[in-house]
Each structure stands twice: as C-alpha cells, then as structure tokens.
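These notes concern the structure reproduced below.
For this view, one protein chain was removed and the others were kept in their places.
Labels run A and B following the written order; every chain starts at residue 1.
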C-alpha cells in the first residue's frame, strides 16, 4: 500500500474518530457517571496517575443510576412519548400537504419543472432559524393569522396558537416540507405515463388508476420522505423552543435545559443516549428502504 | 451478415507477414501460464500466448470471456494472479501503468472533457521526456494523421462521435507506444461509419508500424482488421489463427459456431482413408462424406460442421458431388443479395443453405414446401471430434 493512499484514508478517518466517535464515547461514559458539585460536574473522572487501581476505581464508579432515574421521573417518559407523538403527527401532516405538491410538480409542463424544483430547494438554503421565526409574527395573539380570521368574521376572539403544540406542528410541517416533496417528486416523475394509460385502457377510472398505480409506485418515495421528516423532527430543538410553549415537551429541548439550566451533565448525557437508541430503529428502516430502492433500480 | 471478401482482401495484401510461423522471431508480448482470479471467479485460466511486433492482433469472444481482463493486464490495470507477462522480454508485473510503453484506446474513448482536442493529444506527451518545443509539432502530426487539424481547439463535446474516436486514437498513438491496445474501439459507432473506420485503422497501423491488440466481440470486425485472431471462451484461448484459417478450419464446434453461420450434424465416424471420414448420422439416410483435420477413431462421436454457403440447393438430384440429401423447404430468409433456405430433412434435422440471388425475386425457383436436394463436396465441411481444440 502506498503512502499517499494511507494518507488519504487516515486524515479523514482520524478526524472523524477524534471528533465524532470519541465524543460520543465520552457522552456514553458521562451518562454512566454520577453528578457532582465539581469541575467537571460529574464523578468519577479517569485518573491514570494511580495506574491500574485508578482505572479499576473508575469502572467501579460507573453505573446505570442515571438511566434508572430517567425511567422513574415521569417528565422524561412524557418527553420521549410526546416527541414521538409530535414527530409522527407532523410527519403525517407533511405527507398530506407534500404529496399533492410533489404530484403537481411531476405532472407540470416540462418547461415549468426546473423552476418549481428551484422553488422547493430555495428554502433549503435559507436559514432554518429565520424560517421558524417568520411564523412568530403570523401565529401570535395579534398576529396576521388572527387579524385575518377576525376580519373575515370566522372568529370573534383571537386564537392562542403561538407557544402551543399546534404552532410546533405548523413549524415542523413548514420547515421539513421540502424533505417530503423531493423524494416523492422523484418517484412520481420516474413513473411511466403509459402505465396510467394502460390502467385506464384496462377499465380503471382516473381515480382508481391513481390509487392502484401511482400511489403503490411512489411508495418508496413516500417512505423516504416520511423518514426524512420523522428522524430530524424527533430530536428537534429550535422549533419547540421558538414556537412551542412551556408545556411543549420535546426531548431535544429537555436535553438542552438539563445541560444549560440544570447543569446536570450525566442526566443530559443519559437523555442523549436514549434518544439515539430510539432513533436507531427509524434510521435502520430508512436505510433498508434506500437499499431496496437502489436494488430495484439495478 | 458475414461477408467473405472483407478479410480475404486484407490477408492477401499481408500474406508475406507471418512472424508467428518463424521460430527465429522473438515475440513482443509473451503470456506465460497466466491466471487471473477475482475472488473465486477465474477470469483467465493458465493462458499462454505470443504476440509479435507489427501484428494486428484481435481478441475475440463473447462478453465475460476474459478478453478485456487480458487487455487490462497488458495496460497494467490488473495484475496476474499467477504466471508472467513479458514485454520485449521484460517482466511487466512491477511496472505501473504510467511507466509502461503501452497505450490504450478506451471503449468510452475517455477523452478529457475539460481539455481541447489538441490538449487531449498533448496530454501524454507533456508527461513524457519530450522537450516542450517538440510537443506542438507532434500534436499537429497526430491530428493530421487522423485528419482533425481543423478541430484542434474544439472540446470533446463539440465534435461528433466518429471524430472523438479519432481523437482517442491520436492521443493513444502520440507517445509512439510499442504496443497499442484498443478496447472495442468501434463499438460506439454506427454500422456504416464502423466499416469505414476499420479500413482507416488498418491504414494507420500500417503507416505507424505499431503493434495493435484489439478487443472485440464483433467477429466481422476481428476478421476484417486482424492479422491473427484469438477466439476466447471462459478465460481460455480456443483457437489462435489467421482469419481465413479460423473461418475455414475451425478447431472446435465453439469456434465454428461463434464465427459466422454453420450447420452442425452429429454422428458416428468411420475412416475411409486419405483423411476422408464417413459419418452415419441418421437411420435411412446416406452417410455424409467429410474431411477431418485431426485424426478420428472409428466409431467415435463426431460433429460435422458446414457453412450454409457451401451447401447447394437444387430442384434435381446432382451426381457430381459426394453428398446429396433430399428435403423440403421450411423457411426462406430473403437478405437481398442472398437468400438462406431452411430445409427440413426427413430425419427432422434442419439444414441451412445459401444461394446468391442472381435472378430477380419474381423468378426465384424455390418456395415453401418445395422438395429440394442439398449437395456439397467431401471437402466443403469439416469433421470435428469433441476433444479437439478443447
């Protein structure tokens, strides 16, 4: 093996080991430690000056106490469950909103498609924080939505939307919509028009052809889109803290507060470890879906 | 359809060139017991081959037969698992591709899209020890050779497919390699252009005197351009010979079947002396008289192979040929200049016979269901025993 190849492999490899894997192992280790009024605020710390004894005491000091604490305190249970619920519901809403848009794009005249595509991608490049922030002015008590609804006479008193879970749903749907649209668009766009014609030729109505041909054949796009929304939504921090209220429980926010406000590093680390364990399932399912799609495309 | 005349013209013009028959000649390339495995798959199986200077050598075979692997080993992109490859007597194993006096013309042409035609041709020269002042002259010379002087400043996407093919050729010849490898060089061209280019390739090969090794799956192309053809199958050389001998004297059913169209009849052999063999192939049918290239044992199972154009088709029985069999016309494939008749024999065998259409269609003498006679001489077909050629 030549030196250049080794260099090429080693530099990014070492970088990722040092700044991705090692930090994660540290999180795992601290999750097994106990909180303390010290700097750093946890014990035990690894002390090599005592040699083998030091290492032994270190491992003896690790325990599952934080994880037991998490299962006992109702707050964390509710936070995980509510994160799952919020992520799942907003994924479903995003699918309902995104599918017609993706469908409309795929069926649009050829000369329109690049423009539509760019319009979907543009928000990707725009600051996430700003896009979430833009809803504050709309959803607040005296915001544009309430002004509009009062003006039309649908409601008589302004609705409270900002700082509720509803606002979080809106925020997630809005910011992650492009992630849903793009894979579904790609799936429908590939679909051979003659399949629909064949279905109609064989006696399907347009609607039946849509349910029996288009939907099943865009399934992989739907699945990919759902995971692309669900996975990041589950660990979301910005949206619940900007649009959500004090009652909005999401695990990303809990972790943040545990760390910055309570300064309880071991519990924050344990929260992180469990969040990752929960995420492993959808990530593996997503990978499978991608794999299957690649295989079916040859 | 295969045209006989194409390679005859060529082989007669180089009839004096046959270094492989001269034991004094030292080969340019030697494969010695070369085996190449990819995991458990054996791509090249214990292969021995000599290629001589100034040869135009064709590696012919279906996809997956190992011909591309063989070529990539010459270029240095693959290394042999076992055995040695010698170039000019020197072992090539430790020499990396960029240090070999071997250049390759890629199937995709692999023209650098970001460089002009002239820069593509100059690419290899700039990395050789040629002085800068001479590079320009050499590039001009190469572009003249392939008639692309006017396109020097174009980018590859600004020229046609045929022109790209010629740029690739000029680029790989620019460094005057000892050996030029051509990987399916004409595969991307349409049929008409391909035929013209075949002659141009032969012309350039003769002008430059470079040894060419071409990989192709197109038997017609191999027969047209090459001085010798190696027919490959499953990592082994089945037959290495001149195009004419490959066609007229295939050493196995595989080669006979791969090159051109052939009728195959199996039967039991009995020797009649002077290389003549009688083959009993069906009850109640006269034995076929054929010529064996290798000695065959009496009573062994053999295959008789005969080209359709060597089978005459007539309405009446003929007496001047050693073999004459009756049958009826099952199908007629009209190909313009010739027609191929599929004739069913009473035994159920279907034999193809070809006849030139020197009359107008309306006056053609045979039609479906006609009873006809097929005849051929005792030297028209050959008798192959299964162990021959391997």
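The rule is simple: a contact is a pair of C-beta atoms (placed from the backbone, for glycine too) under 8 Å apart; a residue touches a chain by one contact, two chains touch by 3 or more.
Please note the rule applied: contacts and distances are computed from a predicted model.
Not every chain of the complex appears here, and the one that does not is recorded in UniProt as "ABC transporter permease", selected from "Biotin-dependent carboxyltransferase family protein", "Sulphur transport domain-containing protein", "Fe-S cluster assembly protein SufD" or "ABC transporter permease". Within the set A:130, A:154 or A:202, the residue that contacts the chain not displayed is A:130. Of the listed positions A:62, A:88 or A:101, the one in contact with the omitted chain in the full complex is A:101. For the chain left out of this panel, the touching residue among A:64, A:81 or A:119 is A:119.
Panel shows chain A; residues 2, 4-5, 8-9, 11-13, 15-17, 19-24, 26-27, 30, 40, 97-98, 100-101, 103-105, 107-110, 114, 116, 118-123, 125-131, 133-138, 140, 142-144, 147, 174, 177, 193, 231-232, 234-238, 241-242, 252, 255-256, 259, 265, 268-269, 272, 275-276, 279, 283, 286 of it touch the chain omitted from the view.
The chain not displayed touches chain B at residues 75-77, 96-100, 102-104, 106-108, 110, 112-114, 123-124, 127-128, 155, 157-160, 163, 171-172, 175.
Criterion: only the chains that are shown with their structure count from here on.
Chain A and chain B have centres, each the mean of its CA atoms, that are 60 Å apart.
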